[in-house]
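Note that this complex is displayed minus one protein chain, with the remaining chains in position.
After this line comes chain A, so read on.
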């Protein structure tokens, strides 16, 4: 038996800065080491953007230490450091992710690499070839498919909602398991369903809790506001720039605008910047099974990813007069086409930029959302921002209600909350502990959490023993544990529970009988057989639930216990009762002895 069983959890995420930036978690389960996500922090331009892998092992090779790496979804704060990790730090083991993630990751990584290296001239960054080499190590998995990483370690992906291809992973070694949620949401949206998991009862559920303290404004109101703002801008002849991550919210906003334009009969052009985004739509069509029911149904009637009012964008259109709406990448205005368009339109107060997602510190998006209106661009040029800056958050993360729902579905024994900010989560921790009677942990980055598990050890039981035990007592109650007696045989890595007799036989041992005899002296001058009768009547009266018998040879039996009476050798007035029992009847034997020692009541004839 292992002396103790534990899981340990270690978060390699952001340093003391404590803002949401990247995810990277190390889990040790029954001797196996798994890395969950390998994210990049987009706000830093130096090595701080990568997790500190020296935490894992100082001199050993990562490939030897880690059994596998799992990536939950394609957002760069979950997979952005993967090529750096596998090719520059060095890891040759398997990397698991879902099929859509595998298809989309390299695109995003290449995009980011191009911007960082080509436009910014960075040198210590991974190359295109490294991305390709990294992806060669990826093993794509299907939802609900059990994948054997090795003889003992297996993983399974569950639908997480959030973005295309996002999954929650169950990691199992023997009967111990951990579920890592990555980012997920419990309410379906226009193009993705809600996360779902079965009652897998993991020892530990690791869940993101960044939005646990948020009570979200309803989607309808947010959409209403978004459309109102776009409409107002377009009506006054202004241009609307919506920076997007190519894959994710962009599709949802397109669907929203398309429907609105149709309903309101609007004429202003809507553009979607090409390249990356065309590929995105292409992938969405490929992975149509990953979207929700509604989209799938509509797709059959009318291709929801081919828009009537939305056309491909050309760089030159940015200079066209008149109103228009443009979706351009990247989403935080940190570089590329969206930044180019922003610089052209920023000086006109009739225009508007709508940031549809969280912007990491250091990006232009973050700066303008913080209220900065004078930005320093390359070559020390100052850009004055007169256009309206709006923020519409559509990101789908689980709130407190969603987290409770997931815990209710999975029924974990322990819960661990991952949070990017150094927040106090005591209330949520207590809420979870009170509602589900499980332990809840919330470690800070760099902290190790150890969770002790109670593994169940499966044991085979012999049919004979089972029959014997069920024959004895009450009917089995599915809700109550039943206490059984047997002998545990451990042989050749198997555990069996058998009856003692069978065990002895198999082991070639003879059974020994242990018998106790006790003498009780009773004052009784009468003849022996009269004493015996007195004892018999007394016991018969007291031990109504037991079988008390008076045998022809003058002895008394109480169940299997034997009582005989003889006269005392020296004193005729004293009788000696010999009480004899086997080890199995110890309890009854002791009881009888003490009962008889109390003496016989007078008058029992």
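Some points to look at:
Just so we're on the same page, contacts are C-beta pairs under 8 Å (C-beta built on N, C-alpha and C of every residue); 3 or more make two chains touch, one makes a residue touch a chain; residues count from 1.
In this text, contacts and distances are computed from a predicted model.
Only one chain is not pictured, and the protein name UniProt records for it, out of "Alpha-endosulfine", "TGACG sequence-specific binding protein 1", "WDR73 protein" or "NADPH:adrenodoxin oxidoreductase, mitochondrial", is "WDR73 protein". The residue touching the chain not shown here, chosen from A:236, A:267 or A:424, is A:424. Taking the complete complex into account, A:390 is the one of A:176, A:252, A:390 or A:469 that touches the chain left out. For the options A:214, A:494 or A:584, the residue in contact with the chain missing from this view is A:214. Residues of chain A in touch with the missing chain: 213-218, 220-222, 224-225, 369, 371, 388-391, 393, 400-401, 404, 423-427, 430-431, 434-435.
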